[in-house]
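Only a portion of the chains appears, each positioned as in the full assembly.
A and B are the chain letters, set down in written order, and residue numbers restart from 1 in every chain.
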């Protein structure tokens, strides 16, 4: 993993919905929780994302908040 | 959950390291994967974060990327 982003959560794509320029990708993490990503339709097409694709959800650490409820 | 952010991953704080204005918080998700957050030291103090705290890691969907490896 040569990318500086600290967070890389492995999972499986459950659903990809594309509308205009944007795509919503829902990933079920290996541990059972779910992550939703909004990416460009162009990237979703280029990566060939579809239900069942094995992917990582990648997030820069500065983008993560903590809720201590 | 009244916040628009789509991603809320539950877990337990493993480690909090504070240095100057920033704090690095490592959260072990319930499914076993790990998330690192960079927040302000002010927020880490206000929330009383420490190893063992039960928290959610919260991420806006537009901040998530997909790696199709």
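One rule holds in what follows: a contact is a pair of C-beta atoms (placed from the backbone, for glycine too) under 8 Å apart; a residue touches a chain by one contact, two chains touch by 3 or more.
What you are looking at is a predicted structure, and each value in this text was computed from that prediction instead of being measured.
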item	value
Per this structure file, total copies of the shared sequence (2 shown)	6
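Simple rule for what comes next: only the chains that are shown with their structure count from here on.
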item	value
Between chain B and chain A, distance of the C-alpha-averaged centres to the nearest whole Å	17
Interface residues, chain A side, partner chain B - complex	5-10, 24-25, 27, 29-33, 35-39, 43-44, 47-49, 53-69
